[in-house]
Structure formats: structure tokens, C-alpha cells
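See below for the structure under consideration.
A protein chain is absent from this complex, but the other protein chains hold their places.
Which chain is which? They are A and B, in the order written, and residues in each are numbered from 1.
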Amino acid sequence: MTASATHRAIDAVFRIESAKLIAGLARIVRDVGLAEELAQDALVTALERWPESGIPDNPGAWLMATAKHRAIDHARRSKRIERKHEEIGHAIEAEQQHAAPDLEAAIDEDVGDDLLRLVFTACHPVLSTEARVALTLRLLGGLTTEEIARAFLVPEPTVAQRIVRAKRTLAEAKVPFEVPRGEELAARLSSVLQVIYLIFNEGYSATAGDDWMRPALCEDALRLGRILAELLPKEPEIHGLVALMEIQASRARARVGPSGEPILLLDQNRARWDHLLIRRGLTALARAEALGGAVGPYALQAAIAACHARARTAEETDWKRIAALYTALVEVTASPVVELNRAVAFSMAFGPAAGLLLVDALVSEPSLASYHLLPSVRGDLLVKLGRDAEARVEFERAASLTKNTRERAFLLERAAACARASARTD
Amino acid sequence: MRFMICAAPDPNAPKTEQAPPSDELIAAYMKFNEDLTKAGVLITAEGVNPGRQGARLGIKDGKRVVLDGPFVETKELVGGFYLIDVNSREEAIEWALRCPTGIGHDDILTILPMTDGEDIPPEMMAIIEKVAPTWLRHQAGWKKE
Partner (left out) sequence: MKFMILVKATQDSEAGTLPSEELLTAMMKYNEELVKAGVMLAGEGLHPSSKGARVRFSGPNRTVLDGPFAETKELVSGFWIWQVRSKEEAIEWVKRMPNPMYTDSEVEIRQVFSPEDFAPIDPTGEMRAKEERLRAESEERLAGKK
């Protein structure tokens, strides 16, 4: 193997092992930042030794053993809090002696719980959202600072600082390395799910010509979601989120046209959808529903996405069911944007007049005052009802609100078409 | 019943230059994919990159040896595959017959039935349930829908 091939192989090993490694070390040293540094030290040692010695048969156990030695060294070097660290050092030595013949089994046993602790620590509410995202990708996704920076289009030092500060915040706040219990679990879990979905959406919003690191974020988020779903298999909303991401990701190939232009859902070539991901999404949704989680916000969005995924052609779409699901989603989210989507679903299910009724109720909603999709949707429904003159005003208003030049041109074109149509009927 | 249909070159066919697919062929393939999708038969279909980006791992006397692509024996390489869910072996063959093959050397389709839950003897299923409960939950295709 050439040196660069060995380095790539070591990168791959580290990507597989790093989260387990950091999680296991954090349990021992009770400090996520220190655990991450120890894991990095072990990686550096591997990069020095493996090109000559070859990759060991059990690289995970090798890295863990190396990192634990470092932990003991570290504990011995630290004089100030000597006693505490020596205790840790003895604990590690005892564990190693005890488990020496079967070190890997000893590590594997607790690894699920350790990973969960690491997830909840990285997404802890004392951290800003950006810090949670960066720390999650770093500690659980095994991404380097450079990769995170490239994926989020921010300078590398910014990400590095964000991670350093996040680790310091966790240490200063004395955030315990544990899984929240009881009532706290629900709120903390929702923070974790939000972080994963944020990562997914960042990747999903990547456009043609972007660095491949950006769309790869979708796969990172899916992987994190799939791992979490098996760590907490009885939590329905995790399956709901996984279902939503699997189904959205299934359309990745079909949602962009040959010259990079977006293709709307109903115009997509359904043969280009990834049917394997759709199946996985439907299975995950069924799991969420079986656990009594059909009305969770992620599960409801997944159920809507599933209606589209099940329809073999756009015409087969079950709009009545989608309308009902949106009604349920409005109840749990209380979001005006979701209400607007519901209006569109109602127009598809029960005709444009039914949709317009709902849109009209949103016109005075302050949070939608500068949202271009509100007049755009209203204009579209007015056209379908033959009220072209009114529609024209709406499209012009929408055009004045959008920042996207391509979209503005499209809206102005629709306004002009309305003007021509109303001139003919007058 | 679920089947895998693999496209691979016919080892006995004379070697021909790989020409880019014609418009008609692309259109015929799109139509075939469209038909499989609309018939609700398709589980998934993918193309696999020519051996260039692949690798092989040989296991000999317990030792693992990694061999990087490309591989010379193109006749052994799979060029793409379909996974379909149909009612019988005959239906699987019928779908294979409708496939407009002809891209490069892809002129033989092998149709192999996939293992379903019911093919697995109970004593083996007991082991699977014990050792791999998480994985088993994901084998949605093993259950009758």
C-alpha cells in the first residue's frame, strides 16, 4: 500500500471508530473535550505507526488502548488535581487488567449508552445551535474541522473556535456526561432531532456546483438519524425524522434539472426517485406510527412526504389525506407557513375556492407580511378561479417581495399573462 | 417473490467497442424504468460504476487481501441491477425479456430469487432473532406485504 493509500485507510478507520472512541473515553475522563483530544492523539500515533506496521487486525481496540494509555499519562502529568486524576488512572488500569484478554468486548458492552451520552452532551441546551451542529458533526460524525467549514461555507478558524468555545462552555457549566431521564428527555431529544434535521437541510439546500461536502451532509444526517433510531428504538419521533429524511433524500436525483434549475415535486420524474430510500422511509414511518407517534411533527411531515412517495404518478396523489395531515400538523406546529401549505393541499383536494378561503384568512398574519409565497399562492388560486385581474396584482406583489431573480422573472411573467388574459375577457 | 436481475456482458459474445448509448436506447431504458415504477414492481434499480472505482477482497486461508480496481475480466463485472417484487419466477423472466439491453456489452441478464423470511428454517430464524434483532427489524422485504 502506498503512504497516501494507508492514510486514506486510516481516515476510514477513524471515521468508523472515532465516535465510539470519544464516547468511551468521555465516560472515563468525564470531559468530552479531553476525550476528543485523547482520541486525536491516538489517531496521530496511528498515522505515525501504521504506515510501517500495517493496520492492526482490530484497529478499534488498538486506538482505544492507545488513547487509554494517553489518559493515564495525562492524569499523572496533571499535578493540580492529582488525586482525582490518579483515581481515574487507577480505574483505567484496573479495567484494563480486568478486561485485558477481552478488551474489545468490554468496550462494546457500554458503547451504546456512551454514544447516547455523547449525543445529548453535544446537543446540550447550554450551547448555541451553531455550536451544537459543529460539535455533533465533529464528535459523532467524525468530520474534521476543515470538512465542517467547507460544508457550511464558513472559514475554518471560525469552526475551530466554535468547537473550542463549545467544549469550554460544557466544562464550565459542568454538564454531566449522561442521558437525561423522565420529563427532561423529551425536551432534550427534540434539541437533538433539531440539530440532525438542520444538518440534513443544510445539505439539501446545496446547489449544483457546490463543494460535494455540502450534499454529503444529507448522508451524514441520515447516518446520525439511523444510529440514534437504534440507540433509542422506542422513541417514535426519531423514526419520524428518519422517515422524513429518507423520503426527502429519495428525491435528490430528481429535484434538479439538467442546468441546475429546481424541479417542483409534482413535475419530477418519479423513475429517478430512489425507491430503496422510499421503502426505508415508509418502514421508519410505520415504526413511528406503531409506537403511537403518528401525530409528532416529524412523523406528520413524513406522512405527507409518504403520500407523494406512494403515488406512482402525480395524478394519483391522495390530496385529501395530505389535506387532513396538514390540518393535524397545523395543530402541533401553529406555524403560518404550514397553514399556507395546508391551503395549497386543500385547493388540490377540494378545489381552488376551498384553498382561497384558507389563504384569505392568512392575509392579515403579520409574520407572513413579507413572505412572497403568500401572494404567489393566492395569485395561483385566483387564476384557477378565472379572476385574472386580481391575480395580476398578487403576482406583482410576490415579485416585489422575492430576492431570487429567477423567481422574480417567473412571477412577472405570470403577472403579464394575467394582464393579457384579463384584457381578452374585458 | 423478490428477484434480483443483474446485467452483465455475455462471456461468449465477440468483443465490441463500447459505444455511447443512442437516443433510442436511452428512451427505451427510461420507458422500461417508468413501466416498472408504475407497475409497482420496482424495489430499486442502480447502475454500478465500472470496476475503476471498485475493489475486491479475497479471503484465502483466513487471510484478507484487498485488490483495487480496475479489473480486467470485464465479463465478470455486473453493470447494474434491478430488484423487483413480483408474483412468480415467470413474471420476473417476463420483465427481464422487456428490458432493452444493449448498452455496451450488457447482453445477458441473470435472474436470481432473493431469500425471503419464509425460506429460512425456524432454528436459523431463532439464531437471527437472538443475535441480530435490530437488523431483522430492518428486513422489511422478508415479510409479506
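As a working rule, contacts are C-beta pairs under 8 Å (C-beta built on N, C-alpha and C of every residue); 3 or more make two chains touch, one makes a residue touch a chain.
Just so you know, these numbers come straight off a predicted model, no measurement behind them.
*Asks:* Write out, one label after another, the shown chains that touch the chain missing from the document.
*Replies:* Looking at the entire complex, the absent chain's contacts are A, B.
*Asks:* Quick one: which of A:Gln40, A:Ser190 or A:Asn269 touches the chain that's been left out?
*Replies:* Within the whole complex, the residue contacting the unshown chain is A:Asn269.
*Asks:* Out of A:Ile16, A:Ala187, A:Leu266 or A:Ala409, which is the one that touches the chain we can't see?
*Replies:* A:Ile16
*Asks:* So which of A:Glu130, A:Glu219, A:Glu365 or A:Glu390 would be touching the chain we can't see?
*Replies:* Answering carefully, the residue with contact to the hidden chain is A:Glu219.
*Asks:* Take the complete complex as the reference. Which residues in chain A touch the chain that isn't displayed?
*Replies:* 8-9, 11-13, 15-16, 112, 212, 215-216, 219, 222-227, 230-231, 252-253, 256-260, 269, 276-277, 280
*Asks:* Residue by residue, what part of chain B touches the chain that was omitted?
*Replies:* Residue positions of chain B that touch the missing chain: 2, 4, 6, 8, 10-11, 13, 23, 26-27, 30-31, 34, 44, 46-49, 51, 53-62, 64, 66, 75-78, 80-81, 83, 89, 92-93, 96-97, 99, 101-102, 107-115, 119, 121, 124, 127-128, 131-135, 138-139, 141.
Basically, only the chains that are shown with their structure count from here on.
*Asks:* Where on chain A does chain B make contact in their complex?
*Replies:* Those residues of chain A that touch chain B are 230, 233, 270-271, 274-276, 279-280, 283, 287, 312-313.
*Asks:* Can you list the residues on chain B that touch chain A in the complex?
*Replies:* 30, 33-34, 36-38, 40, 42-45, 83, 134, 137-138, 140-141
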